[in-house]
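Quick one: the structure is below, questions incoming.
Here the complex is missing a single protein chain, while all its other protein chains stay put.
Per-chain residue numbering starts at 1, and chain names A, B, C, D and E are given in the order in which the chains are listed.
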Amino acid sequence: MSIRMDQLSWVEYERRVREESPVVFLPCGATEQHGPHLPLGTDALLASALCEEVAAQVGGLVAPALSYGYKSQPKCGGGNHFCGTTSLDGQTLIALVRDAVREFARHGVTRLVLVDGHYENQWFVTEGIELAMRDLGPATRLEVMRLEHWDFCTEQTLAEVFPDGFPGFALEHAALIETSLMLHYLPHLVRLELIPDDAPADFPPYDMYPSRTAWVPPSGVLSSARGSTAQKGARMARDIGQGIAAAVRKEFGL
Amino acid sequence: MSIRMDQLSWVEYERRVREESPVVFLPCGATEQHGPHLPLGTDALLASALCEEVAAQVGGLVAPALSYGYKSQPKCGGGNHFCGTTSLDGQTLIALVRDAVREFARHGVTRLVLVDGHYENQWFVTEGIELAMRDLGPATRLEVMRLEHWDFCTEQTLAEVFPDGFPGFALEHAALIETSLMLHYLPHLVRLELIPDDAPADFPPYDMYPSRTAWVPPSGVLSSARGSTAQKGARMARDIGQGIAAAVRKEFGL
Amino acid sequence: MSIRMDQLSWVEYERRVREESPVVFLPCGATEQHGPHLPLGTDALLASALCEEVAAQVGGLVAPALSYGYKSQPKCGGGNHFCGTTSLDGQTLIALVRDAVREFARHGVTRLVLVDGHYENQWFVTEGIELAMRDLGPATRLEVMRLEHWDFCTEQTLAEVFPDGFPGFALEHAALIETSLMLHYLPHLVRLELIPDDAPADFPPYDMYPSRTAWVPPSGVLSSARGSTAQKGARMARDIGQGIAAAVRKEFGL
Amino acid sequence: MSIRMDQLSWVEYERRVREESPVVFLPCGATEQHGPHLPLGTDALLASALCEEVAAQVGGLVAPALSYGYKSQPKCGGGNHFCGTTSLDGQTLIALVRDAVREFARHGVTRLVLVDGHYENQWFVTEGIELAMRDLGPATRLEVMRLEHWDFCTEQTLAEVFPDGFPGFALEHAALIETSLMLHYLPHLVRLELIPDDAPADFPPYDMYPSRTAWVPPSGVLSSARGSTAQKGARMARDIGQGIAAAVRKEFGL
Amino acid sequence: MSIRMDQLSWVEYERRVREESPVVFLPCGATEQHGPHLPLGTDALLASALCEEVAAQVGGLVAPALSYGYKSQPKCGGGNHFCGTTSLDGQTLIALVRDAVREFARHGVTRLVLVDGHYENQWFVTEGIELAMRDLGPATRLEVMRLEHWDFCTEQTLAEVFPDGFPGFALEHAALIETSLMLHYLPHLVRLELIPDDAPADFPPYDMYPSRTAWVPPSGVLSSARGSTAQKGARMARDIGQGIAAAVRKEFGL
Partner (left out) sequence: MSIRMDQLSWVEYERRVREESPVVFLPCGATEQHGPHLPLGTDALLASALCEEVAAQVGGLVAPALSYGYKSQPKCGGGNHFCGTTSLDGQTLIALVRDAVREFARHGVTRLVLVDGHYENQWFVTEGIELAMRDLGPATRLEVMRLEHWDFCTEQTLAEVFPDGFPGFALEHAALIETSLMLHYLPHLVRLELIPDDAPADFPPYDMYPSRTAWVPPSGVLSSARGSTAQKGARMARDIGQGIAAAVRKEFGL
């Protein structure tokens, strides 16, 4: 039986929720430029793939991804001026998350994990959960985990994948981690030959509005994607998958 | 090259938008009970499939679907009390559509089609477009088409598919049209053996709140899905695909 | 004693609510073009008149009408480009209905009927009720009925009033039904001599934004009002009045 | 021809707006307890009556009243705990006014007067106008006047009507001014025999939440309505009518 | 130990809230022109100073002031066209107050006083409290007092301070009361030599939008500040301080 909620009938879904209290995973993505070599859907595609991997490990279900996310910012996503980047206002994303969380609680779901694949989403997803929990009140049985998937890469893996030093997750936009993960999960959507030669972005410790688009490499790639391999992607996917699964087991008492 | 926007890089997408002014299709679905024989994602899956079909005909692109829709109502979707139905507040859906439409306009898209696959979405999608157009102002080059896909079934087809008389689109929830279309597009997600024997729902000309759940067949199927076939689905899909393609060509001058 | 809430003192109103649990009717109208022969207030005026008629039958009360409604759409109201049409954003109407329903619940009203006289209002009125019911919580004693009044015309009446076939309620804007009802209730506001000769509107199965105003007859009348008579209006008013009264008695156990 | 906008066809309304630039009056009322002797609709009824009187003098039009207003407060309306008082959230009233003002501007109206008959509405009506004017931008030709009608009673009239000293407008809820005006305009809705003997309310210079309902006379009448006469009402109506008409002529250059 | 909440640690604050149920004062100010002789922060500075004075008398605490307020209006604050006046939308101020009140309730505060120093804030502060109280529900132990501080000047003081007659609080913007209070509390921020010679403003009984800025003296001072002295300020501060303290003791049973 499918682990994708959208492929289950309500009868199957209800039975599983009632009998098994499965962990439900909600991938939070974006439609955002990811350089010339990765597709616009990268964040939602990766978050969904990782959710399916973990759900398979812990007997969970994966809800349909949120395919649009908060406005891309220059220093972590290249900025919202790129063509193709399709972003929501903060309040819209907050409401979307709030509504979804409330509905899973109504279903009787008690274990919900929001897996964020788009750096800019973090605080609006957080506020959406906060508002839903307030609406549900202290008596709710629902517990929610929220995470950015890349935070589960182990230090050892990062040290090996970045032998010259890890540039930090913010700059890892359309760069080595995402490209390797895509090569692992969805290689047909990666065009390695188009990885640009742009030097890594070098951002100051502040933001400017209107965006200083000149700060961002024209390709939209914030640090080098060169050296990306499916093997590195597999290693990181294993880290992330095992890490989230372990976290889920620990926190939800599985 | 893919017609799915989420599989294109921003470079490819931008090139196409600038050079070809393609029609962009945005499927508007839901996560909603569709009886024991159809999956929760039916509305988004069908709207996406139809968008891809039409996009292929007119050289268009398909944006990621809106996978969550407005609250299911008893008389057209069985009601929002079903487990698995995962709905948004009206204001959330309005904002989601408004934001997306504004972003496509920013990209330079001039031809946008919102293909609704969830009856309850209609007016909130409309308001989202209205608000976006007001924000964009009278100088915008964007034109938006909005439609429910089933409205493109021809009368002749309906007459043949429903030899005993067409019960109307509202009752066609998880019933013959949707089941046949799913058999045509995604037969592995249909479980014909589970089609219920419920008599068709018989609703009065008013709604009650709190919902009178007793009005709704326990299965969530509002009229019979018996007699659904992939052939009928193919026929209706052809009607719809050709109809939308013709409308698009006419209105957008292709 | 008056059945109009705005003509009662709070002392009278409170006594009736406490002692009689009367059905309270809230007419939901609009300020919208209705052709050259009907006034801008037609929707609120008719909804109010019908509410008063039903209230008289079932011992109910009529609250002040919502005189402004959701944006007129070309295919059911001629569109929002007409001078005089004075419309609300969706969110405004939702909030207006939500607030009013919550207040009636606070009064102790347990039986509330929202009688919609403006096609475009339907889903925003629905959402307003949904939000109010959520706020009131499952323990509320309030039950709400929502309806569009024209849906209570019987098939037999429609067959006789439209001997050449009924064009459907959406096209019935400023047309035979509304004109006849106005001739029945408020004949001094109808100027029969100004009924236009426009051919009926012929709309495609989709909407366009910005509105294709050329689709709409310049008069704003979507199908012919010719043949409207007070007699036909009386017949339909009787259908509607009796139908709503019967529904109210059935659902509220009167 | 009627001066009530809801009784005009759009054709008549448009002609007048285009040819005459009439002043459009929008009465802002409430549904609120007004003691045992005045009806719940007093604020909207009086504001509408006064608007019609002024419109007749200056060749204006009267739009449908806003029949629901902001939450009644103890010190000016008795408080929102009374049965029958039916109030809106501040944001709802703001949005309602904003939407209406924007629409009148779209019609081509250049002279709009919001006549407030409910003390508590003032600042939310103001904000609604402020938001509309911001949306319309500096190029708009629309000018808006906003007023509370009682402020046009002359000092001389007040001195004669209140020989023992004027208690101030806030306490004038369901009291001598409103009762006399109702006796002038709508005497059949006044029940003089039910005017209560409550002593005038004596409020401290602060508010408490939850409301100290004990501060408010049980009748809801904040100061005495005894001595109300149609003659006094006529005198005040004349003051108000002439005062508003003069203001309108002065400000709008008529 | 400080009476300023922002100078206490959470441990000290919690101990006091739990052991003493202190009255918490929330000053509500603005950033608004106050003529050439008073600073932009006058409203927040005075409200804070008065709160500290009363808190010292009743053993209370003073929360950080709301430093931005609702849009200045010509007739009570000179209007929002002045440079330096920095105003919030109504909905923003409502939400700010609502959130703060809810949080104090969560802390266990049972006695909260909102001291408003900006005339235009009144109704939005009221609505913020109303919304918070609704969210907190009828079981809350929180009681909230709301006031404008100037309303506690006694009639005797006003008679002596304004021997030629009191022009009313609305006109008292940047005028004798505020200037004298500032001379009492913060004399180094007053530049008496810059008090303008403008004649007092003479406003009609209505407002116009866009604002008729010509109605307002160019200085922004609505009535004369001449004659302001620290002594008068001290007298009024004593009135206000004692008045609020007495009100607090009476209503909160101290």
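By our rule, a residue touches a chain if its C-beta (ideal position, glycine included) is under 8 Å from a C-beta of that chain, and two chains touch if they have at least 3 such contacts.
Remember, it's a predicted structure, so these values are computed and weren't measured experimentally.
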| item | value |
| --- | --- |
| Contact residue for the chain not shown (choose from E:Phe25, E:Tyr68, E:Phe124 or E:Tyr209) | E:Tyr68 |
| Residue among E:Ser87, E:Thr110, E:Thr126 or E:Ser180 touching the omitted chain | E:Ser87 |
| For chain E, the residues touching the chain missing from this view | 4-11, 13-14, 17, 31, 33-41, 44-45, 63-68, 82-89, 91-92, 95-96, 98-100, 103-104, 107-108, 189, 191, 194, 220 |
| Absent chain, residues of chain A that touch it | 70-71, 73, 89-91, 94, 120, 122-124, 126-127, 129-131, 133, 138, 143-148, 151-152, 204-210, 243-244, 247, 251 |
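As a convention for this text, only the chains that are shown with their structure count from here on.
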| item | value |
| --- | --- |
| Chain pair, B-C or A-B, that carries the greater number of C-beta contacts | A-B |
| Mean-CA-position distance for chain B and chain A (Å) | 26 |
| Chain C: positions in contact with at least two other chains | 89, 91 |
